[in-house]
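Only one protein chain is missing from this complex, and each of the others stays in its spot.
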Amino acid sequence: MRAFLAGARVQLRFMVAYPDSLIPFFTAPLFTIVFMLVFKHAGRQDLTAYAAIAPVFIALWWLALFNSGWTITTERWNGTLEMLVAAPSSFGAVIFGRIAATTAVGTLSFFEAWIVARLIFGATVTIHHWGAFVLTAFATLAAMAGTAVGMAALFVLARNAVTFSNSASYPFYVLGGILVPVSLLPHWVRPLSAVVFLSWSADLLRATLDAAPIHDFWPHLGMVVLLGACGYAVGLAALRVILVRVRGSGELSTT
Amino acid sequence: MEAGVAVDIRELERVYTPRKREPVVALDSVSLTIPTGEVHGMLGPNGAGKTTLVKILSTVLLPTSGTAHVLGHDVVEETRAVRPLIGIVFGGERGLYTRLTARQNLEYWGALYRLSSAAIRQRSAALLERVGLVDRADQRVEEFSRGMKQRLHLARGLMGDARVLFLDEPTTGMDPIAGREFRGLIAELKDEGRTILLTTHDMVEAESVCDRVTLIDRGRVLATETPRSLGTLISRFQRIDVAGADGALLAEVAALPGVSSATPQADGSTRIEVSEEGATAVVLRRLVDGGVTDLQTSLPSLEEVYVQTIGERGLGV
Partner (left out) sequence: MSTVRVVWYSVLSGANDYWSIFTLKSWVFGWVIRVVSQVTFFALIGTLLQSEAQTNFLLVGNAVMVAGMGATFALHQPTSERGNGTLSLLLASPSRPVVVMLARGLYVVADAIWSALLGLAIVGPAFGLEFPWPRALLVIPLTALVGISAYCFSTFLAGVIIAHRNINNLVVNTTIVALMALCGVNVPVSYFPDWLERIVELLPITDGLEAIRGVLAGDPWSSVAAHVGGELLAASGWLAIALLTFGRFIRAGQRDGSLEFAS
């Protein structure tokens, strides 16, 4: 637990020290503006919820791809990976603490979107199903963190992590139906979307912001949790491989 | 496991098998015992295996075979027991979070060494004071000089109040004054009863601060001695440098029993090497009787030992 908190605390300090960490908090309001402009111009104020949610996913996913995903690799470049392994605290717990902190801070983007919609466009984002909203939000954040742990571990082991990082933004926005629901995508894409937790999350969050009753809440929430847990499991397995590579073959040596 | 042994290494081997290349033997049957409270130097060129050894002892790397115990605990089987007891200090620019302040760096590692918040605050303040960084405690590490970073490395290594410290080339790139101050710190740590394993290729450092020095090359231990007695490896006894002696006297001295050589030096003096106990006194008496007053005796320095045993390799690593 202490390792987790140590990781979280140092990550907050990193976010303050590195301006790059702030990127999602600059782009989230701008994306909100883009989407709100389109919807307002088309006379569709009813889609405000869509415009408010998409930037949050964009921000969180960006943080996973460009921040959390590189946690272990940057430790390696910084020459601190082996020191971390040699410390008494659990390596995995520290990494998870750092990623959890980043993900939690990412939620600020929701407030930014909410404020932009209100102040610039006079549109309100109303939460109609509070309980469902809170549960979905937590499940989404947990899944995001779990997926980010998977990324952090895999980025160390994979050779083309940089390419993936740079290219895996928009493809996942589309597959994840974060702005345009998956139901509007061609049929052949749906199976792919089904394994991306974003699609279940986005649908649910939009439903909680809609007055209509929510259908199949628990199965959908279950999918979010399940897929997030998969990401986390992959991450844990990969972390083990990393430790083997550090200690066993010395492959990830930095000196 | 005897009491009073800090590090016990037996037949330690480490082989690297990189893809598509020949296996590399980094450590070849290394055995070494370091008693508690000793400052032990590991002297060798780049690629000798020093860093590999430090990594194994600090539980970062697994050996291929053999065993190593730190304070009675096996570094492979009992990492949980070993890790809280050791501190690692690497040299160089990396290994610190440059965008954080010195204090923040220490606080982070303090937390990872399971200290309470109060202990973290106390110890980081005390250590910053000790390594002379108290005025810079809240400055970003990226603004630090090399010497300051090195001192912070040492402070970091001490956050866990390590009983055994591993310093890997800690003074590389330091200016002489900073190096001397650093060595002073090491002496202090020794006085506190900590055991220190120091790797270096700086002969002056090994000679000045270490109780014993192990010469290592290509993964093999060549010798373990006090710095002074290592000198006797090459030249069993003393050398006498003579100036102002005429040729006849030198020839006579060279023929004395126990004298192994008399070599003219570039500066006009002659170096007489002896290989038997007691020969030095005879040589000196003969030279003084012959009217020579410009005399100097010495044991070979560690550098000469180093160069002699390892130096044939030259710069090619």
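Just so it is clear, A and B label the chains in written order, and each chain counts residues from 1 on its own.
FYI, a residue touches a chain if its C-beta (ideal position, glycine included) is under 8 Å from a C-beta of that chain, and two chains touch if they have at least 3 such contacts.
From a predicted model like this one, the values you see are computed outputs, not experimental measurements.
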| item | value |
| --- | --- |
| Touching partners, among the displayed chains, of the absent chain | A |
| Among A:15, A:72, A:179 or A:246, the residue in touch with the chain that has been omitted | A:179 |
| Omitted-chain contact residue, chosen from A:4, A:31 or A:70 | A:31 |
| Touching residues on chain A - with respect to the absent chain | 18-20, 22-23, 26-27, 30-31, 33-35, 37-39, 41-42, 44, 47, 50, 160, 163-164, 166-171, 173-174, 179-181, 184-185 |
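Rule of thumb we're sticking to: only the chains that are shown with their structure count from here on.
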| item | value |
| --- | --- |
| Approximate Å spacing (C-alpha centroids) for the pair chain A, chain B | 48 |
| Complex contacts: residues of chain B adjacent to chain A | 16-17, 51-52, 55, 58-62, 80, 83-84, 86, 88, 90, 92, 94-97, 99-100, 104, 108-109, 111-114, 140, 160, 168 |
| In the complex with chain B, residue positions of chain A that touch it | 2-3, 5-6, 9-10, 13-14, 17-18, 78-80, 82-89, 94, 246-250, 253-255 |
